[in-house]
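Then we have subunit A:
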Amino acid sequence: MIPLSWYLILAAALFCLGLFGVLARKNAVAILMGIELMLNAVIINLIAFWRYLKPDQVNALVFALIVFAVSAAEVAVGLALVISIYRRRGTVAADEIDLMKW
Partner candidate 1 sequence: MVSNWLFIGIFLLIVAIFPGAPILIAYFLAPRKPNSLKSQIYECGIETVGDTWVQFKVQYYNFALTFLIFDVEIVFLFPWAIAFNQLSIFGVLAGVLFLVILFAELLAAWQKGALEWV
Partner candidate 2 sequence: MALLSDPVIFIANWIENLLLGWGLAPLLVTIIMDLLGAGIISVAMLLLVVILIVLERKLIGRLQGRFGPNRVGPYGLLQTIPDMIKIFTKEYITPQGADIFIYNLAPIMATSAVLLLWAVIPYAPRVVGSDINVGVLYLVAVGALGTLAILLAGFSSNNKYALLGAFRTVAQMISYEVPMVLALLVPVILARSMGVNEIVNAQYVWYVILAPLATLILFITAMAEVGRAPFDLLEAESEIVAGFHIEYSGLKFGFFYVAEFLHAFTISGVIVAMFFGGWRGPGAETYPILGFIYFMIKTFLIYFGTIWVRGSLPRVRIDQLLGFGWKILVPVALTLVIFTAVAEKMMFLMAATVIVRILVHLVINLLLVLVLIVIFRAQEARRPLRKPVAEPRTVALGRHSVPPESPSA
């Protein structure tokens, strides 16, 4: 019998790894991968809460499904943006995309 805490700590660690990836990586594609890690941590949390606290209600599961959909949409648009920027500026390094910065 695994206590709920194990899952929550794992999810928190995964979330922080993803956060580190988002903040520290240079490549825009790698930043999106970091976001994927964070979203995964969220889904682990949702399903763990469902299993441990409300196993007879489906609300958490619906939420998890919606997170799947959102993550798919996020990746689709994010990568399309990266490709578009690459075609215009010839780079995918996040700190070189600084047209709006001054």
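Quick note on the criterion: contacts are C-beta pairs under 8 Å (C-beta built on N, C-alpha and C of every residue); 3 or more make two chains touch, one makes a residue touch a chain; residues count from 1.
For anyone wondering why these and not others, all candidates are chains of the complex that A comes from, given by their letters.
Worth saying up front: this structure is predicted, and the values here are computed from it rather than measured.
A.B. asks: With reference to the defined contact criterion, which of 1 or 2 touches subunit A in this complex?
C.D. replies: 1
A.B. asks: What part of subunit A is in contact with candidate 1 in the complex they form?
C.D. replies: 65, 68-69, 72-73, 75-76, 79-80, 83
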